[in-house]
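Down below is the structure, laid out as structure tokens.
One chain of protein is taken out of this complex; the other chains stay put.
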Amino acid sequence: MHTERVRDLAHVGSVQLFTPSPEESLRFFVDCLGMSESGRRGESVYLHAWDDYERFTLKLTAAATSGIGRTYLRATGPEALKRRVAEVERAGLGRGWTEDELGLGPVFLCGDPDGHEFGLYWETERYVPPPEQRPALKNQAARFPGRGANVRRLDHINYLAADVDACSRFTAEQLCARATEQIRLDSGRVSGIWYTLSDKSYDLVYVHDWAEGRGRLHHIAFATDTREDILRAADVCLEAGIHIETGPHKHAVQQTFFLYVYEPGGNRIELCNAGARLVLAPDWELITWTEAERAKGQAWGLRTIESFHTHGTPSTP
Amino acid sequence: MHTERVRDLAHVGSVQLFTPSPEESLRFFVDCLGMSESGRRGESVYLHAWDDYERFTLKLTAAATSGIGRTYLRATGPEALKRRVAEVERAGLGRGWTEDELGLGPVFLCGDPDGHEFGLYWETERYVPPPEQRPALKNQAARFPGRGANVRRLDHINYLAADVDACSRFTAEQLCARATEQIRLDSGRVSGIWYTLSDKSYDLVYVHDWAEGRGRLHHIAFATDTREDILRAADVCLEAGIHIETGPHKHAVQQTFFLYVYEPGGNRIELCNAGARLVLAPDWELITWTEAERAKGQAWGLRTIESFHTHGTPSTP
Amino acid sequence: MHTERVRDLAHVGSVQLFTPSPEESLRFFVDCLGMSESGRRGESVYLHAWDDYERFTLKLTAAATSGIGRTYLRATGPEALKRRVAEVERAGLGRGWTEDELGLGPVFLCGDPDGHEFGLYWETERYVPPPEQRPALKNQAARFPGRGANVRRLDHINYLAADVDACSRFTAEQLCARATEQIRLDSGRVSGIWYTLSDKSYDLVYVHDWAEGRGRLHHIAFATDTREDILRAADVCLEAGIHIETGPHKHAVQQTFFLYVYEPGGNRIELCNAGARLVLAPDWELITWTEAERAKGQAWGLRTIESFHTHGTPSTP
Partner (left out) sequence: MHTERVRDLAHVGSVQLFTPSPEESLRFFVDCLGMSESGRRGESVYLHAWDDYERFTLKLTAAATSGIGRTYLRATGPEALKRRVAEVERAGLGRGWTEDELGLGPVFLCGDPDGHEFGLYWETERYVPPPEQRPALKNQAARFPGRGANVRRLDHINYLAADVDACSRFTAEQLCARATEQIRLDSGRVSGIWYTLSDKSYDLVYVHDWAEGRGRLHHIAFATDTREDILRAADVCLEAGIHIETGPHKHAVQQTFFLYVYEPGGNRIELCNAGARLVLAPDWELITWTEAERAKGQAWGLRTIESFHTHGTPSTP
């Protein structure tokens, strides 16, 4: 029996990242990823990816340590937002409304069971490029940078969670996302699960936090238009002294072409390209990868790097 | 005031093409585009693009002339299908139900005001690859062909219409699609409009039929994973003696990287790549291109080829 | 009977370009092509492409008009240089020695019959990158820029000549280059001829100057590592307001993937990629294209743009 999908949340809007090296992190996002500064407030610098229609893509906040702050999710409309708020409050996970964010109207805050904070919103300010960033083509948010990885937009966020199942239920029920792929260990435990809000094959991911931390980040990913952008970014990161953790290669799970680096603040950043892959089937059947299948490594045989299972931000004591 | 989008139709499922040169057309789709035969029935051969989850992507039917037959659109669920049927019947455009198609359950037929036929459906057969086409990765419909353009999936259909406005209303109201871009002539007439059912920036397009024909086709487009696939396809078509009409280049409208060829039956086929471009904004504002803007040609300055305004299928007397 | 090839000249070293818009031209080469400034002298700024082992790749000289200055060709050794000098002097085309150029030792000047000036040299200064340009890998001349077209090196020069045959003889005999392809009109006249000094399929090209000018330039070309660099450069040029003349497309002659733009000084610049194509055969047979073959346009059917036969620099009155 098919249950019709409710799509109350349209997409991941933006995300906040903490960094103990704010200047170096800023240089990385601007020079290596090709983003632009689109605002400053207090300890935060706002960064914009060239085809993001909203005011900012990334909020980079100077802090004592690395890690992830709020994830902003845009509703599909004001009624949809109300429905989500009601659902979250019903689950007792609401944290109330705020209106403190650059470019955003009222934001409803909530937290997943692991403590990662989400801000749900409808009202948003359209990105208005300054003169030197006005694009030649009117169907584009800002000028194409021609710099580093030329990231087009935020793609997805991968959270570490002590209790993946609890976060998974939250994502499915409170955020009405759809699970598209998962890894199930021989023990029966789901060690990672990929959720989509959109027609992309995933937007939000939970993987098990080996350190049993709380609210930690595995990585944030930005989408490039081509795999060549990612190959070129590898050279750019090499030259800039940015630590390349693994890749370029192709994931078996979700088949994403990837490169993982650590930005200077220590957070893991993925550059990703999905080609023309979308999940258009409204009744897509969840793909389950077994422990044996995962042991084969990535799509073309690369061993999954050990630090993938030991490095999260912030570090745990 | 924002009206929440209803998404009752998930995506373009498949399309029927008529060809007076069935053998040569078949060879083109298999050898040059990298598709595979997935069935035969009467005068039709069914073709499958390697990552299409349904039984077929293209139904190639031998006929006296070229042109487009039915376009199949998949509903987001059984209730959504009922809503669309009710809406179409309310508009007096329904043509009743059929169950005559390979791999599809009940199909509700209807026609746009120009006479192009649509089949709306929910039930569909999952593509089951024969042994020699089983993919190495379980999250993929069939084996990657490594042949010609390696088209991954059907992307969009561009219909010629004597009355674009009427077809546009049908698409917006009966098919509940969203318009993302359009061309408006100085006279005020809309000469082309791009609609999306999904998060892709377009799925269905209407452009004005200069010949005042009925039910004609401008082109059908297939998506490749990379721009390089399209560059390579240009060499493949050159070697195979396939007529390349224009490209590779990048459209200003929708920014698609494109190559247009005529398959041996005479129908125009586009190979397209959108990079990471999606329309994720639930309140995307319709982009309008003026006649002056269009006169600048394509994104990188290529003049729009004259035959773009003279060649449609079938030919008109 | 095979005559063994003499290879006294190793490759095109660098070239001088005149521009009436020196600031804008400089910005183009740095921002759009990804070159770096490597010196200044008088009215000239020296530019370096990231993998050029010599001190400079392009000498950009402010002048009243556009056009090409000296082309520097490096000998394969001191004895080879002597042989070339003797051969040029024997033909009465020598202009004596100079030692006036940044980074170069003694340079022997000569002119082709159309008046283009060449400087033959052996001694050259290795490029020493400043600290901020030191590459991560020691087998690379300078840091990979990750900017614009990322041109790796100068590729070839295409000269306009009133008398192609005379220049062709000069290139074959005095410069001991090998002709690899040519266009022969129905009248029997060679309207264009491609010469190589190296294993590349061409380094120096002469095409007929319709304006019967003297010493004019058709274009200068820079090589990129990938075709994607060229597609990206098209976006970069679009955004920067640089005139794109034609492309991206693939030439039939030499099969080069190309983009032609006019730098702000008016000179035509090509970005080119040859893939893995080399002319390794020591007895390569000259390919001759007929007028009828040329009428088919470029490899994938693009018509050769009209301005290709009307725009040269400097303009003729």
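Labels for the chains are A, B and C, by order of writing; each one numbers its residues from 1.
The working rule: contacts are C-beta pairs under 8 Å (C-beta built on N, C-alpha and C of every residue); 3 or more make two chains touch, one makes a residue touch a chain.
Because the structure is predicted, anything quoted here is derived from the model rather than measured.
Engineer: With the missing chain put back, one of A:11, A:55, A:116 or A:250 would touch it. Which one?
Structural biologist: Going through A:11, A:55, A:116 or A:250 one by one, A:250 is the residue touching the chain not shown.
Engineer: Give the residue, chosen from C:77, C:105 or C:130, that touches the chain omitted from the document.
Structural biologist: C:77
Engineer: Out of C:87, C:101, C:114 or C:225, point to the residue that touches the absent chain in the complete complex.
Structural biologist: Missing-chain contact among the listed residues: C:225.
Engineer: Touching the missing chain, which residues of chain B?
Structural biologist: Counting only chain B, the missing chain is touched by 31-32, 135-137, 143-144, 146-148, 150, 226, 228-229, 232-233, 235-236, 238-239, 241.
Engineer: Would you write out the residues of chain A that touch the absent chain, in ascending order?
Structural biologist: Residues 227-228, 231, 234-235, 237-238, 244-250, 257, 259, 299-302 of chain A touch the chain that is not shown.
Engineer: If the missing chain were put back, which residues of chain C would it touch?
Structural biologist: Residues of chain C in contact with the hidden chain: 2-5, 7, 10-11, 51, 53, 74-80, 137-140, 152-153, 155, 181, 198-200, 223-228, 252-255, 273-278, 280-284, 287, 289, 293, 299.
Simple rule for what comes next: only the chains that are shown with their structure count from here on.
Engineer: So with touch defined the way it is at the top, what topology do the chains form here? Options are line, ring, star, complete, other.
Structural biologist: Looks like everything touches everything, fully connected.
Engineer: Between chain B and chain C, what's the gap in Å when you average each chain's C-alpha atoms?
Structural biologist: 44
Engineer: Just how far, in Å, is the C-alpha centre of chain B from the one of chain A?
Structural biologist: 31
Engineer: Multi-chain contacts only, two chains or more: what residues does chain C have there?
Structural biologist: Only 228, 235, 238 qualify.
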